[in-house]
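With one protein chain held back, the other chains of the complex are shown just where they sit.
Which chain is which? They are A and B, in the order written, and residues in each are numbered from 1.
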Amino acid sequence: MQLILEKRSQASSIMNLWSPVLAIFLTIIMGGLIFAMMGKPPLTALYLYFIDPLTSWWSIEEVLVKAGPLVLIGVGLAVCFKANVWNIGAEGQLTVGALMGAMVPVLWGEWQSPLALLAMLCLGALGGALFGLIPAWLKTRFGVNEILTSLMLVYIAQLLLDWVVRGPWKDPQGYNFPKSVAFEGWHLLPMWGDGRMHLGLIVSLIAALVLFWVMRHTLKGFEIKVVGSAPRAGAFAGFSHLKMVWFCFALSGALAGLAGLIEVAGPIGQLQPHISPNYGFTAIIVAFLGRLNPLGVIFAGLLLAVSYIGGEGVQIELGISDKTTQVFQGMLLFFILMCDTLILYRLKWIGRQVNQGSQVNQARKLSEGGAS
Amino acid sequence: MSAYEAIILTIITASTPLLLAAIGELVVERSGVLNLGIEGMMVMGAVTGFAASYVTGSPWLGVLAAVLAGVATSMLFGLLTQTLMTNQVATGLAITLLGLGLSGLIGSGFVGLPGVKLTSVSITGLTDLPYVGRLVFDQDPLVYLSVILTLGVAYILKHTRVGLIIRAVGQNHHSAHALGYRVVTVRYACIAFGGATSGLAGAYLSLVYTPQWIENMTAGRGWIALALVVFSTWLPARLAAGAYLFGGVWILGLYAQGMGIGIPAQLLSSLPYVATILALVIISTNRRLSVINTPASLGQGFVPDR
Partner (left out) sequence: MNKLLKAAAGIVLASALSVSAIAADKLKVGFIYIGPPGDHGWTYQHDQGRQAIDAHFGDKVETVFVENVPEGPDAERTITRLARQGAGLIFTTSFGYMDPTMNVAAKFPDVKFEHATGYKRSDNVSTYGARFYEGRYVIGQIAAQMSKSGVAGYIGSFPIPEVVRGINSFLLGAQTVNPDFKLKVVWVNSWFDPGREADAAKVLISQGADIITQHTDSTAAVQVAEEQGVSAFGQASDMAAFAPNALLTSIIDNWADYYIARTQAVLDGSWVSTDTFGGMDANMVEMGPFINMPAAVKARAEATAEAIKTGKLHPFAGPVYKQDGSIAAAAGTTVDMGTLLGMDWYVQGVDDQL
């Protein structure tokens, strides 16, 4: 007996729907096992992880606050990855976006008007986009692998921020501690609810919906999908892969930069050495978990946010290490990738005694259309 | 020991984990597979190596355990990408994430304990040679191993049948398959080798570099190793040069600070990354350097047309 994968003649629409559900289910089972192995009550832990965050208005607000930047960055990355453009450096673009946007409150602190906030948002997006264009330029001009350059630029951006808040942009009244002046008035996003929900959440939602529409109903969306999945066909259709690299990096960079600015002008309220708990990297998981579909990214962002908030809950209530959150996220990504295999392939046991020749012929027929 | 010897020794220590992790990834990529999970495999190696050596008291058993942990983690990657045909980039990221999380859980009981250091092997008599004595003949065993591995990989890839098969599989898996090579099996083997050397690199961190276990102690070295592979244009000799160059820039940045030069520390800290990007640009610009060795089917899954 041998287990083989057999390519389906067309993608299974049933598995398409059920694969994420199956993945979450498997993650929960494995998670329960891990908790049990750690000697913790698995059901309680799972309840605290995934259900408890949704049982009070406060924690729902916090889930939304956490999901906001993940979704905003995640939709941009989803489009990138769909086009086979690998921007791994959203964290850096986020940082530079925050830096650019913060120019307004730091350098022109007296300028108080709604326009100032608008300028900050635009500068944030611009900063992220420009920083994102560096790997795009290196890729298109010199053919340098964008995964590595975008990643290296993350470290550079973080060191730049570090230098700025410890040097030139240090709050003069701050006892030489590393942070900028606190933003005030129109330099902060409008807030509501318990005081943590902010305009940025609406920006995230709009971005996701717009990109969903673009991907589904426009020529650009079609182009992105074609260039990503069948570059040769795309080239025949006159779609340029290089232009696509520019487009994707500009788009995802701008969204990441916007997310960065929203964080500093929202929940943080000033520039400081650490502005993001790895949102740019977590958004990569969000994009894949959302299966590179902007609507899916919204759900994925919410799911990961729940796991963060829930992870804190188990830490406090049961004393479980915060590392389990990372393990959960890794497993979730694993299972979703595995389950997605079932959309394009079906599992099949083949017996040794069966006439292999006919089986194989059949398999070959089904796998027509390229295996790579 | 003169100052220059000490600096070179420090550079060697800083470069060896990069070289170890990168030499395995080089082979993996030569076979047409892109494994972004080096960081995850390394950190699993680091924690397992420390735990095993702490429990048994033998650093060598630690090294062995680290290698096994690296292989085990890499096999998870292999199962997903080679058998289940998942996206290699995403799977590699998942490995990194899972490795960082799991290692933290496994290692929680070992934080803050002094480790067992793998001692240096000095070749008596030869260490007294002027200038090079200490440098060449008084190193820890993993440094020698990294050199042997680099030379071995260079030889095997270039001059042996095994190397030819690996390159063929990476170049065009359909043709290789048509020639009767088992593409998936070869790739599994290469992935396992990559896992083994990443595990070794992790062991180097937790048993030699700073003999203790600390969460996230790989601190991004896996990613640097990945960059080095591209930098090397998939050639072992250039890989070694790149690793030592990177380690050199890293250490000389600290050296410059110690000399009291008033350059912002952030600028010096960013130099290795800037240097890597520049090196990548130079390498990629020169088509003669880059294209010949680039595995053509890098990152693509292979479903055999039986």
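Please note the rule applied: contacts are C-beta pairs under 8 Å (C-beta built on N, C-alpha and C of every residue); 3 or more make two chains touch, one makes a residue touch a chain.
Values in this document were obtained by computation on a predicted structure and should not be read as measured data.
S.K.: Out of B:Phe50, B:Trp250 or B:Phe302, which residue would touch the omitted chain in the full complex?
M.R.: Within the whole complex, the residue contacting the unshown chain is B:Trp250.
S.K.: Considering the complete complex, identify which of B:Ser108, B:Asn172 or B:Thr285 is in touch with the unshown chain.
M.R.: B:Ser108
S.K.: For subunit B, which residues lie in contact with the unshown chain of the complex?
M.R.: 3, 6-7, 9-10, 13-14, 108, 111-112, 114, 117, 205, 209-212, 214-215, 217, 219, 221, 250-251, 254-255, 257-262, 265-266, 269
S.K.: Considering the entire assembly, which residues of subunit A contact the chain that has been omitted?
M.R.: 41, 43-44, 46-48, 51-52, 58, 62, 65-66, 159, 162, 166, 175-178, 182, 194-196, 263, 266-270, 272-277, 309, 312-313, 315-318, 321-322
Everything that follows uses one rule, which is that only the chains that are shown with their structure count from here on.
S.K.: For the complex, give me every residue of subunit A touching subunit B.
M.R.: It comes out as residues 5, 7, 38, 81, 86, 138, 142-145, 147-149, 151-153, 155-156, 159-160, 162-163, 166-167, 284-285, 288, 321, 323-331, 333-334, 337-338, 340-341, 344-345, 360, 363-364, 367, 371-372.
S.K.: Okay, in this complex, where on subunit B does subunit A touch?
M.R.: Contact set of subunit B toward subunit A: 36, 76, 80, 83-87, 89-91, 93-95, 97-102, 104-105, 108, 173, 215, 220, 223, 226-227, 230, 264, 266-267, 269-270, 273-274, 276-277, 280-281, 284-285, 290, 297, 300-306.
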